[in-house]
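A protein chain is absent from this complex, but the other protein chains hold their places.
The letters A, B and C name the chains in turn, as written, and every chain counts its residues from 1.
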Amino acid sequence: MPLSVEEIRKDFPIFERTVRDGKKLIYLDSGATSQKPNAVIDAESDFYRFHNSAAHRGVHQLAEEATDAYEGARETVATFLGAPGGSNEIVFTKSATEALNLLAYAMGNAAPGSRFALEPGDRIVVTEMEHHSNLVPWQQLAQRTGAELAWFEVTPDGRLDLSALDTVISHGTKVVALTHQSNVLGTINPLDEIVRRAHEVGAVVILDACQSAPHMRINVEELGIDFLAFSGHKALGPTGVGVLWGRINLLENLPPFLFGGSMIEMVTMTSATWAPVPQKFEAGVPNMAQAVGLAAALDYLTKIGMDNIHAHESALTGLLLDKLLAIDKVAVIGPTSNTERGSALSFTVSDIHPHDLGQFLDSQGIAVRTGAHCAWPLARRLNVSATTRASLYLYNDEQDCQALADGVVAAQRYFGSF
Amino acid sequence: MPLSVEEIRKDFPIFERTVRDGKKLIYLDSGATSQKPNAVIDAESDFYRFHNSAAHRGVHQLAEEATDAYEGARETVATFLGAPGGSNEIVFTKSATEALNLLAYAMGNAAPGSRFALEPGDRIVVTEMEHHSNLVPWQQLAQRTGAELAWFEVTPDGRLDLSALDTVISHGTKVVALTHQSNVLGTINPLDEIVRRAHEVGAVVILDACQSAPHMRINVEELGIDFLAFSGHKALGPTGVGVLWGRINLLENLPPFLFGGSMIEMVTMTSATWAPVPQKFEAGVPNMAQAVGLAAALDYLTKIGMDNIHAHESALTGLLLDKLLAIDKVAVIGPTSNTERGSALSFTVSDIHPHDLGQFLDSQGIAVRTGAHCAWPLARRLNVSATTRASLYLYNDEQDCQALADGVVAAQRYFGSF
Amino acid sequence: MQLDSLYQEVILDHYKHPQHKGLSSNFDAQVHHVNTSCGDEITLNITLEADIVSSLTWDGQGCSISQASVSMMSDLLLGKSINDASAILSSFCELMASKGTSTGDADLLEDAVAFAGVSKFPGRIKCALLGWMAFKDVVIQAQSK
Partner (left out) sequence: MQLDSLYQEVILDHYKHPQHKGLSSNFDAQVHHVNTSCGDEITLNITLEADIVSSLTWDGQGCSISQASVSMMSDLLLGKSINDASAILSSFCELMASKGTSTGDADLLEDAVAFAGVSKFPGRIKCALLGWMAFKDVVIQAQSK
């Protein structure tokens, strides 16, 4: 079903404002963070207004309501991801970055010889297109444990080079951590073969779904993966909340990460035991209002339909690719074919530095992101120190794409004297 | 200046609702989490409505506005705490629990022999009245590094036993981590001697200010400490945000904790270097809306005046102490004198289990907390497996105190058949 | 008053006069369960003869709901076969999950239907279940010996 962007935009108050002296806001930076519908903003405020209290921690009515709201949010996330083990498989974090660090640190806390312990001779596999948040934690874990970090390279057209799949994911590989969709290239990575091989050697597969979960239907069971992380703020949700999903038996065997209130079973001055999953991973008074806001976001997305959203973005991406590629001196960084790709679209315009292009577009009301997009190794591999990235979401339409194309041409005119 | 509680309550929408079939809400659980004024709720929503975008990450107007809002919040926190090094000394975390874990993990990441590295022979000092969030992270760090965990004991009247100060804080002590105010006993700990001795042996002093920063004027310079943590949600702020303050030269020498976007300087596939403080400690898209909400909370508190708030709570605490101690079979756990104590007040009523008492009070609209309050070792030391805790804030008044005293008496009547 | 649906007379009775409290010195298995949110504790000893719960004793501390529940449970399950006990356990768990919509199966639960009111108080369900979860656990341990 095609989306009615006009109707959808009415739900997002930010589109009522203008930028740069009255210009219409053309927001093409959802890959960095999405805008929020009223349903989400209200869910968060209503929690504070009507039910605010510390979940799990009181006998009073507000505490009951806060607990219900928070645990209800967990159910919503579990359903959204198709978690086979239900809501106990959902851990709320502050962000995807924290979720990925949680995994790396928790593995670092594993007792030598136990399920998740890494040691010299073990291997962690990532890819060259990872966001720093799914790269640096693994670098550090490798350094701390003596495990080796290996990676899949990226081809010039922005796909994973899987030709050496069985050598990269060697025996001894314990962790394969990769992104579902590149935040720079838009590439959607094929998972079947990677998952098959990873499981063959006994590794767990960790999926960074920051750029996919907000944009397409995800079913963790169908994907066959073991852990998944995504951020609320890129999925119409509030800032300050992320999700870690893990298979229940894995989460149960994984040591905890943050220590403190609510994650313990018993504590003495010198020792402590842990609460069951998921509490074991949620130390302290949780980000309740943000979890509730995220649930409202996922409800909103589900109501519109993830397949509809994906189809909408695909159509726009195709259009935008055509429009940009038709402009002289524009090069798209990443797949130029509109298959197995999402709606993050990076490009360069020769002679205009992305930072200058972004600034010019901003003067036209068009919000894009410029730089290396937290993926320096990828930028270096593709030999572009910086790019301009447009990223689309359900509230974008053809006019936005046209505005960007026009903006690029106008920038070429503006900086033409170069 | 005395507070006008009636006026203050009008700012807090939750007091417009009732609980348990129309009963007036008597909220005495601010020690777990505080209620939120409209100014805070609106600051968070307005961020989403008008300025939402990824701070530090775009060239467009919204990104500028988001960055301004977020960095402005940092300034507000720095001023609130009297940070001598200004806003670069302020790190936003998701909670106090995360802030304390950040310190413990970051020290764990220190290279052997460097400023913060711990090894066998080194000592970490805590107290017996710590919240689990300021105890378990240090237990774990001690276990990981081989350092020894030592602690100050608690006297029967709920004060720190500092008689052996110089032996507990021995040479070789690297860290002294303690709470400013006990969340169970209300005790405010004297810091001068502890800080003096800690610095004498070259240790850093880490203050858990969760229960003090929301309730009294804090000036980190006057306290002479090195690090401080508190949670936004206990200080009228949103959930999902906490603060770590640290002396700039210490933060600069401390290794990072969470790894990922925005905290790096350069990244290759196998190595990374770090951004300057405070970015080094803030990986990922930050909890911007929550930081902005927290700043609104601190502005609200500052406008009313921290000294006024403290005086108001002190007066109420004295009143409540008198009222409770006048009831037969009630025992106050913690200082019964109203000096060097805050407004968290724990008590037991013999023959009535706290959980039952809390439930009864709830039926009267009175929200208290029952249990061990995330401080099991303290409960064990004082030989009370659970207590009932009332905790006050600026929106409480004498009627609330009277309601609690009446509620306790009514509970004795209700359960009188025992 | 809604509170009365929680604090049924029979519950307060068991709290005041707990049954089978005091741990037997012999047992096939022993477990210690804690309600982490409020600190209630229960130790439960079981002895099985063939398939029958021939001894079930406990010690613990906590609120009226948790203590009355384990007291009533031991009364109810003592002398039952593992199969029958499991059916009663399931029925009790179902009642606890009913959010106040069920009055409980009096044939199976007998006096324990008094806990129906607890299901309306989400904060107390764990209290009521503490002893029962310990039972579930202790049976597994006794059987795997």
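The rule we apply is simple: a contact is a pair of C-beta atoms (placed from the backbone, for glycine too) under 8 Å apart; a residue touches a chain by one contact, two chains touch by 3 or more.
Remember, predicted model here, so these are calculated numbers, not experimental data.
In terms of the touch definition stated at the top, the absent chain reaches A, B within the entire complex. Touch with the chain that is not drawn comes from one residue among B:56, B:312, B:341 or B:389, which is B:56. Only one residue in the set A:10, A:353 or A:381 touches the chain that does not appear here, and it is A:353. Within the set A:39, A:117, A:266 or A:386, the residue that contacts the chain not displayed is A:386. Although one chain is not shown, part of subunit B still touches it, namely residues 56-59, 63-64, 67-68, 264-266, 275, 279. In the full complex, subunit A touches the omitted chain through residues 20-21, 353-356, 359-360, 363, 370-372, 376, 379, 385-386, 414-415, 417-418.
Note that in this section only the chains that are shown with their structure count from here on.
Centroid to centroid, with C-alpha atoms defining each point, subunit A and subunit B lie 31 Å apart.
Measuring from the averaged C-alpha position of subunit B to that of subunit C gives a distance of 37 Å. In subunit B, 20, 355, 359, 370-371, 376 are the positions where the chain touches two or more neighbouring chains simultaneously.
Residues of subunit C in contact with two or more other chains: 37, 121, 123-124.
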